[in-house]
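Complex shown without one protein chain; remaining protein chains in place.
Chain lettering (A, B and C) follows the sequence in which the chains are written, and residue indices restart at 1 in each chain.
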Amino acid sequence: MGERGSGKALVMAKRDLGAFARHLAASYLVLAPIVEGGVTRFAVAGVDDIGGFGDRESVPAPSKRPLKEVFFPQEEVLLAFDAGGKVEVAAGAAAPADEVTRVAFGVRPCDARSLTLLDLVFDAADYKDPYYVGRRQGTAVVTFACTEPGVACFCTSVGGGPSDEAGSDLMLVEAGESYLVKPLSARGEGLLRGFDAVREAGDVELAAARDAEARAVGRVARDVPVDAAVEKLAGAFGDAVWEDLYRKCLGCAVCTYLCPTCHCFDIGDEATRAGGERVRNWDSCMFPLFTLHASGHNPRPSRKERFRQRIMHKFNYFVENNGRVACVGCGRCVENCPVNLDVRRVLETIAAL
Amino acid sequence: MACETRCPGGKTVGAVLVVGGGIGGMQAALDLAGSGFFVYMVETRPAIGGTMAQLDKTFPTNDCSMCIMSPKLVECGRHLNIDVITNSAVERVEGEAGDFTVTVVNRPRYVDPEKCTGCGVCAQHCPVGAARDTFNAGLGKRPSIYIDYPQAVPLAYVIDRDTCVGCGLCENMCLAGAIRYDDVPRERKISVGAIVLAPGFRAFDPSLRQEYGYGRYPNVVTSMEFERILSASGPYEGRVLRPSDGDIPEKIAFIQCVGSRDRAHGGRYCSSVCCMYATKEAVIAKEHAPGVQPTIFYMDMRSYGKGFDAYVERAKQEYGVRYVRTRVAEVAEVPATHNLIVSFESEHGRVVKEEFDLVVLSVGLEPPEDAGRLADVLGIQLDENGFARTGALDPLATTRPGVFVCGAMQGPKDIPETVTQASGASGAAGALLGSARGTLIREKIYPPEKDLRGVGPRIGVFICHCGINIGGVVDVPSVVEYAKTLPNVVYAERNLYTCSQDTQKRIQEKIQEHGLTRVVVASCTPRTHEPLFQETIREAGLNHYLFAMANIRDQCSWVHMHESEKATEKAKDLVRAAVAKAALLEPLERLPIEVKQSGLVIGGGLAGMIAALDLAEQGFQAYLVEVGPELGGHLRRIHFTLGGDDVQAYLRELVGRVMSNPLIEVHTSSEVKEIAGYLGNFRSRILDRSQGDGEAGSIREVEFEHGVVIVATGAAEFRPSGFLYGEHPGVMTQSELEARLASGVWPGHEQEQEQGQGKATEARGGLGPGPGLRRGRSVVMIQCVGSRDDEHDYCSRVCCSEAVKNAIRLKEADPDADVYILYRDIRTYGAREAYFEEARRRGVVFVRYPEGQMPVVLRSEAAEPGDGGGGGNGDGRLVVEVTDTLLDERLAIPADAVVLSAGIAPNESNKKVAQMLKVPLNESGFFLEAHMKLRPVDFATEGVFLAGLAHAPKTIDETIAQAHAAVARASTVLASGAITTEGIKSEVMKTRCTGCGLCVEACQYKALEIDPKDNVAKVNPALCKGCGLCAATCRCGAITLKGFTEEEILAEVSALC
Amino acid sequence: MVTGDSRAEITQRLRDIARDLLERGEVDVFIGYEEGSLPLRTTPAFITRPDDVSRLTWGALCENNLATYLPKFEGRVGVVVKGCDVRALVNLIVEKQIARDQVKIVGVPCQGVIDRRKLAGAVGEGPPVRSVEETDGFIIVRGSGFEKTIPVQEMLSPACATCVHPVPVLYDLLAGDEARSRGACPREDAFAEVERFAGRNVEDRFAYFAREIERCIECYACRQACPLCYCPECFVDRQSPKWVGRWRDLSDKMVFHLGRVLHTAGRCADCGACRRACPAGIDLRLLSKQMEKDALEFFGHEPGTDLEAAPVLATYRREDPDDFIL
Partner (left out) sequence: MGQATIRDAGANPYMPELATITQVTRETDANDVKTFRVEFRDPSTWERFRYMPGQFAEVSVFGVGEAPISITSSPTQQGYLEFSVKKMGQVTTALHYSSEGTVIGVRGPYGNTFPVADMQGKNIIFIGGGIGLAPLRSLINYVLSDEHRGEFGRVQIIYGARSSGDLVFKGELERWGARADIDQVVTIDRPEAGWSGRVGFVPAVLKEVAPRPEGAVAVTCGPPIMIKFVLSTLTELGFAPEQVVTTLEMRMKCGIGKCGRCNIGSKYVCRDGPVFTYRQLLEMPQEY
């Protein structure tokens, strides 16, 4: 988002991360991956949470819940109305913001990349979603390059990578005892304003960062033939392969809800006697109700069609409309599928058609 | 049918005259009209309703009397085939059974009932305000132009010319122009085939008992006056106050047997109901004014009916009602306070004087005022007490063919007995007139249902004041105003009594006027009143089910009696919920179902045989299934009645009639294996072993289809344990004694014959010498063996009379014999009291033993070997040890025979039958009827009826009446050949159904099955009773109960949140 | 104690059985387990050709309850079941979701399955596990720069600890030796955990469930993984009436979870599928276990052990106790 930063790489000592956290917390609302009941999600974080981020030996790849909920929460009130017929935008719903008030901190590159995909939907040319756009404009994204990608990761297969810069305003890359600090936008630079514990990066740090990046890229285990799959999918709608592929799918929404790029939603009213609210919630193409008509007709009546829709939408329809696959390879759907229905294997199967 | 033989002249008129519009008359009229006869109901008072309309509550359920009765009132009032002729009397009866011509004289009412709207403006302006209010038992005052009570049917005013000053104000005020000062008596001739008498009773006039001071002391009131005091619609609006000063009395004395069991002043008979109504009044008084301390002075506690003992027990334990066994000698007034001093003898013989604030005289029931005149007009005989004479074996028939009787006219009785007899009498009349069934009735034609498809809800709300019942607690006008603000409500109003006939008309007018598409009534309970209102809106063209009810009485004013404001808020909540539900209501369809015109009678005892015969005589096929090898049941063990009728001869005659009736198919040694189906369309399978058991091919499996089931499985004498029963040949039960007496096992037989009493003796089965009982010796009877104890919480009702009967027999045979009856209460209710008296007169010794101290039967230490005889078989003589409460002494009575008055125990097999039919048993193991008071022979399960000992212990005449009643009720179903199902039914949504079949298991009515084709559940709408169990069972939410859809219920609930 | 040998043995038996069933044409599909795409995972395998039976595997990581695929299954199917799985399958037969003659039940005497959450805890934070090896009662996990050997018995799913029927109560074929199954939990110990929990005060108990349920993201993986949740339309999805609001606050989530527990009460035999499927790790076992206990105590009903017994809470008998209702 916004204009590109100067690109001048800086460096800060790892031990100064706490100070940086305090610096950020002084001016912004900081949202960082917090563990709640065993589930990591982006939530308002304290200085210790942020400062401790770098102390972890190695941060396990992406938070369980995706970054998208910072911008597109699972449930949000769009409008409020009263019995007298007054309708207004719900209090607290984000209006377009002129300045950055929030920082998403400790974001992984795949999640940051997902924002550039969501932008295509919510910040489209014809209709803009003011709730998303407002939060997006008001939130800077501070990303940590991955050094130890997870076993389910396949970011490199979808155009991303452990140090992919897309969607980030500021990126921190581990370089020995320091972090290489890369401002990627004016907003990223803004975050550093007034923070003194950075200096310009030297060759040693740059080299160390490069090494770490290369190592990380090497650790992204799978090379998924995404392009081949995308190509095959164009003609695969009617293929018998779906019959085998969907079979073990349970039809739950784990993959779509935890996906950083899935963005389907539902709108409904909640009434009280005095009025009510119009509420938006995540929805999932995996649910039969998603497409069920009031007449009882369902264009996608079985799990097979719904499973196909998910794959087709991400790797075919979205590509047709936007030129990009709607996947950042974060591996959440792979990791969390109750039956280990691995999208990478699905793509491999399709590519092999 | 039977008419050809019974109705001389062959002409049979398909109409019946019912004399009396009380609960008995109404029940008889409704049953008759329901089974195809036109009914003329003649009532002397200006409105029907009778005594029950005056009662506050009814025992033993404490139901509000008016509340349970008013649906019947209204139904009578609006029934197409009941002509209610009030303010009238029967003047002449000519003709004979099958074709009577009756002259009815219509006394002037001075108000045209066709024109009167019941608005009451006339009464408001009547200058006379102090006429004696007869409805309120004289406690209140009323104008000269009046109605008895607000729900009166017909709702038309009447002028009491005795007090009317003739000012003409009412005529001036009446917008309807209904006043007719010049009204004159009119005669009307009606033609009927039979007559049912139900004129009720007259309360004993207690001023005849000078010593109790009634009429002199203001605070001595009759039980009926007290009933009105308790009633919310009474003179004190339900507050317990005493007449002298309007204070709340603390100590209230109830004096029993005022005019009953009293040779000197009233009837010799027991009035049967006073013990219970006094208990009820004591309990209700206590509920109304918790500070009240009621004391009931009684002689014997005659709580002999079903559930009555438990009721009295509750009165004692829960309400602290005090019971004192004594006969009150005198009541005197303390002039300064108008308090009353009650003098009585304590149990131990001391004279005690106790001061009370109020004395209630439990007055007895006497024959109705014009019983004598009626008897003359109708040409029937009265008995020695002035009640209609009937036979013990034909309790509903008067001495004139074609004239039947029911209720208190036949003898004192309570409401269920009356209702039973009323149905029974209507059944008997129906049997007489079977061939003319349906010839004179008119069919109800409804206006077409309005097409409301897609029309949004326009709701009308009618909120009932119900006297002070609701209005005394809930601020009804504010609820009305509130209702007007609710969504979809286009009209709201309050009514004094929403259930009254004029309000029904009003609701219909409002439906038309405001284009209402849904109606909400906020009043009492849908259980009693929903059908009434549904009928009302249907007559206005709305589907029955576009109706919702808010129960702001039971669920609001009653339970929040002391929190008026909160109750008002709650009433609003309840109305809001009902309105929310009403908005979603959809029209539902009632389906017609064909009815097989036949009945299965389970049990071939007295009740079963009578029922089968009645069915046959009414023209329906009967299948009579008896488990034993012979017909007769318990009756086979009874040889004579109290009055001396030869029961066995009667039984032989009855069996003969049953066996020879071509419409009765008898299966003895047979067992019902399976009953499937539903009202109108049952299908049963029985195993008939009458051709032998076990041999190949001898067991026949028979199947038949039938429209109704009558459960008459009977009961048996309890088989005692202890008392040396079965161990000593001198210990026997009453029926065993009776068998011996019948076969003449008594010395002195010859002597009696010599004395010229042979004829009588012969008629009584012939007494002769035999083992076990010898002249000049002692017989001890022990009452309540297997009754009123820990295992049997009920009174067996018949044992006292049986003991008295057999004791008299023994004394007749040998006046020197010592006959003892050890008892707790002697319950010779009704006319049986005379036999109790006779027994005492003959020297039978009655010894009362205390609660919980059963007499003990021992072998005598000093056996007298020389005695010989049947008893002297080496077992020795018997000694009965008992504590005499009167003497407060332990007695040891030597006995050569001990007779155990064993109770009536329910059949074990009842459980199986209950399960097959899905009908309930009560805690004692007897079948539980649909409603203790007003549906005594019906089950909640439609098409299944009940008679005889299977219901509860009862006497022969009661059993006979009940059997007639069961068939009368059944014939309301069978007669029309078709019935209409309820609209509330389950519906399966196929797309949600998984075919798991759990609903099939859950359904108690076998209304569901899995359709094998598409593997989803399917409802049989004819079988579905709309109970909703399947809907609750279905996890997938595939089953909806129409009329109670989840949307509707949730709308109701969320309206409350 | 499971041994490497018995794992291999059972795997071989399963393959033989599957091959046999498919070759004889007794089943159209054989559902078992195969190696998964991640180190700690196996995945359901739908085998239709005898040649593919070699994909089948067996081990302590075979966690899924395959009975969940059976409702309204078209054609004849063979399915591998553990002791707990088959109890769900019995329910499905009782509830007519699959015909007994359409399914070949291949039982495995169960030695318990690994709880991945527990294992993750044992491995600790740090670099991810990249490979796993199962040997003689141990599981060896390896990642960049580390290797840990962990006893399988300590890693078992909590449901396994209270399992009273490790050997399937119903099967057509048994792939293994009954004697080698994990010892059954003594009946009296099966409910120790819920009894302890029930002893806590009501606030504590509520707080526990509130904490669990708060994490729910309404992905309905628990429902979808549950073999007993086969309603064509779940009550949470109903639009008319709408039982569950869209505000998705705690009470709505509670309605779902508690409603689901009640719908499976008297049927659920604690296979643990819901808990395993949940991405938020919500544990409602205590509640469903309590239901199991109540069904047993009040009605003498042990879910999924009797083909003749209908779900106890969906049927009514006069003699059913009701004194606990009020």
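The working rule: a contact is a pair of C-beta atoms (placed from the backbone, for glycine too) under 8 Å apart; a residue touches a chain by one contact, two chains touch by 3 or more.
Because the structure is predicted, anything quoted here is derived from the model rather than measured.
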Open item on the list: Considering all chains of the complex, which shown ones does the missing chain contact?
Closed with: A, B, C
Task: Identified contact with the non-displayed chain, of A:264, A:311 or A:343 - done: A:264
Open item on the list: I need the residue numbers on subunit B that touch the omitted chain, in ascending order.
Closed with: 453-457, 488, 583
Task: Contacts of subunit A with the absent chain, listed as residue ranges - done: 78-79, 81, 85, 87, 89, 96, 121-122, 124-130, 237, 263-271, 275-276, 278, 283, 285, 290-295, 297, 299-300, 305, 309, 312-313, 316-318, 320-321
- [ ] Please give every residue of subunit C in contact with the chain that is not shown.
- [x] 239-240
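Here, only the chains that are shown with their structure count from here on.
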- [ ] Quick one: report the Å distance separating subunit A from subunit B, using the average Cα coordinate of each chain.
- [x] 77
Task: Length of the line joining the C-alpha centres of subunit B and subunit C, rounded to whole Å - done: 59
Open item on the list: From the mean C-alpha coordinate of subunit A to that of subunit C, what's the distance rounded to whole Å?
Closed with: 32
Task: subunit A, residues touching no fewer than two other chains - done: none
Task: Residues of subunit C engaged with two or more neighbouring chains - done: 233
TODO: Name, in rising order, each residue of subunit C that touches subunit A in their complex.
DONE: 36-39, 41-44, 46, 64, 68-69, 117, 125-130, 144, 211-212, 214-215, 217-221, 223-225, 233, 237, 239, 245-248, 273, 276-277, 279-281
Open item on the list: Could you list, by residue number, the parts of subunit A that touch subunit C in their complex?
Closed with: 36-39, 56-58, 60-61, 64-65, 74-75, 148, 150-152, 219, 221, 244, 247-248, 250-254, 256-258, 266, 268, 270, 277, 279, 281, 284, 287-289, 334-336, 338-342, 344-345
TODO: Give every residue of subunit B touching subunit C within the complex, in rising order.
DONE: 991-998, 1001-1002, 1010, 1015, 1029, 1033, 1035-1038, 1046-1047, 1050-1051
